[in-house]
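Showing subunit A:
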Amino acid sequence: MTVSLAPVATDANSSTEKPALVIRNYSLSYRTDNGLVSALKNIDLTIGKGQTVGLVGESGSGKSSMAWSVMRYLPPNAVETGGAIRLAGEEMLDFSPRQMADIRGSRMSMVFQDPSTSLNPTIRIGEQIAEVLMRHRGLTKIEAYAYAEAALARTGITRPKEMLGRYPHEASGGEKQRVVIATAFACEPELIIFDEPTTALDILTARQILDLFNQLREETNVSALYISHDLGLVSRVVDEVSVIHKGVIVESGPVQDVFRRPKADYTRQLIGAVPNPDRWIGVDAPAVPETLVKLDDVGVRYGAPTKLQKLFWPKDSETTGFWGAKGVNIDIRKGELLGVVGESGSGKSTIAKVLAGLQDFEGRLEFAGKTFANRKDIDRAYRRRVQLVFQHPDASLNPRQRIGTIIGRPLKLYGVVPADKVAARVAELLEMVRLPADYAKRYPHQLSGGEKQRVAIARAFAAEPDLVICDEVTAALDVSVQAAVAELLVKLQKDTGTACVFITHDLNLIRQLAHRIAVMHHGKLVDFFDRPDARSDDRDAYTKALLDAVPVPEAAIA
Partner candidate 1 sequence: MRKFFSSPTAVVGTLLLAIVLFAALFGPLVAPFDPQEFHPVARLQGPSATYWLGTDQFGRDLLSRVLNGAPATVAFGLFATAIGVGIGSVIGVIAGVSGGWVDSTIMRILDGLLAVPDLLFTLLIVTVLGGGMEHALLAVAIAFTPGMARIARSAVLSVRTRDYVRAAVARGESGFYIVTFEVLPNALSPIVVESTIRVSFAIMIGATLGFLGLGAQPPSTEWGLMVAEARQFMFRNPWCVAIPGLSIAMAALGFNLFGDALRDALDPRRSH
Partner candidate 2 sequence: MTTFMITRRTMVMGMAATALLPGIDVSDALAAATPKAGGTLKISHSTRIATLNVLNCSGPAEYPVVDMLYSGLTRMSPENKAVPDLAERWEASADAKTFTFFLRKNIFFHDGTPCTADDVVATFTAILDKNVPAAARSVLNMIDKIEAVDASTVKFSLKTPFADLPISTAHANARILSKVALSGPKEKLDTTANGTGPFKLETYDSARMVRLVKHDKYHMAGKPYLDAVEMHLFPDLAAESANFLGGSMDVMLVVQQADFDRISKATGVKAKRVPSGRFVNITMRQDQKPFDDVRVRKALAMAIDRPTLVDIVLEGLGRPAYDNLLSPEFQYAIKTPEIAYDPAAAKKLLAEAGYPDGIKIKLVASNRPAIRAQVAVAVKEMAKTAGFDIEVETMSHDTYLANVWMKGQFYMGYWGMQATEDATFNLLLTSNASYEDTAWKNKDFDKLIDEARATTEDGKRRELYAKAQELQLKDTPYIVPIFEDILTASGKGAEDWTIAPLSRYFYVENVWLNKA
């Protein structure tokens, strides 16, 4: 059965000349306990027919509010204080909820950030696509399913028929996002809003989705609003870009112009913060390589068989559970910064936990002449000399303790300074991470995300360690904050000579910082190289794929 994917006849009134979306002087506020809070101010934005416009901003910039305004899906406490939003020349602010329901999904649709939450977990994928077609195109169930199958096939799903019968949790993240995209394209809409469609995905998957987006855009000539915080990514997919900051569009224009010749300060700052793999900011490599820590054939098995199981089912004991990491050999040198890179589930965080003494392991861990064969052997001295900084500062700082207590704890615990000097040292440490000394009196929730991460770093350095493990410390932060934290880390390393293991999924960032880079995949160490050799030919295929998948901002390439 063949189904035509030709665009259906659109409304007679719709004009091909008119831009797909026009936003004029649009403002939006939210009613809160503290009165009206402005979210968007005097927004002007135009998306021409077949054009893709990027909307770039950090968290809290108002870029999501923008999406909801266009979709006419605002919370009850939203107050629109003026302006116009026109879809193909029709003023949507005047539409009744019923009219909007007819438009949504057919003339205008949306792709969300996290496909695992935007698909209904209890409904099969087929029905979730077909229901849109039945609603807007009046297809019968059989027609709708046939159409859905074709739509899935176009998004690159290999066995679309089978996929229709699955539940969302039976599909991978990439597949789910393809399903969401297929649903969005199903009714051949005039406009699609992409709200950070790759942020929740792994590097390689994100790359594929991006390619798919480009392919479909060419095929269908749809207009799109692409919302993202990632400048590098946006520069690859859009024609024009608008930069939004605190509810105001600070700069708009063709993507090349904006990135190469930014006019607004904020745009410049933003571009400057984007990691550029070719701009080295790390400390000098130690002159004489001297091994500090060595992981020797280290493996971690989750769900390992118990003694009882080993006794009764010795045959099964090799196959039960799964290896979070296996046969990993890594050495960490004094004073260096070692980057560990991988996608989620690659085992990079497992290695961090082993190094921090939080995870039972097999194999050997050598440190300063001592060998530990078991987590339980790890002693207080090791724990003092190896410190860990977590990904989420919200979670790693006890919400019921003051900053002073948090930073002061290692000082007291290891007796770093005499008891009466603790407060003074805390102040010094705060200053070291560029925070005011009076922050010692505050609680974590009174600090911003970046500030909290600085506190976590200060706590790690308070112990005056030989090695600090940074587990995705920048991943939860905004771009500009991310850069500042990375720089801080480098500065501290410079000052103290401490070695650092920097675990990340961001290849661009790590190439700015690390002396050596370890690549992990499916629990195994697949590649281990010096930074300058990143682009050399004898790199592992997986490393190459990763490097190719990471978009480098247009400006950086130029």
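Operating definition for what follows: a contact is a pair of C-beta atoms (placed from the backbone, for glycine too) under 8 Å apart; a residue touches a chain by one contact, two chains touch by 3 or more; residues count from 1.
Per the selection procedure, all candidates are chains of the complex that A comes from, given by their letters.
Keep in mind that this is a model prediction, so the values were computed, not measured.
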Of 1 or 2, which one touches subunit A within the complex?
-> 1
In their complex, what parts of subunit A are in touch with candidate 1?
-> 32-33, 356-358, 379-380, 383-384, 387-388, 390, 392, 395-401, 409-410, 413, 459, 463
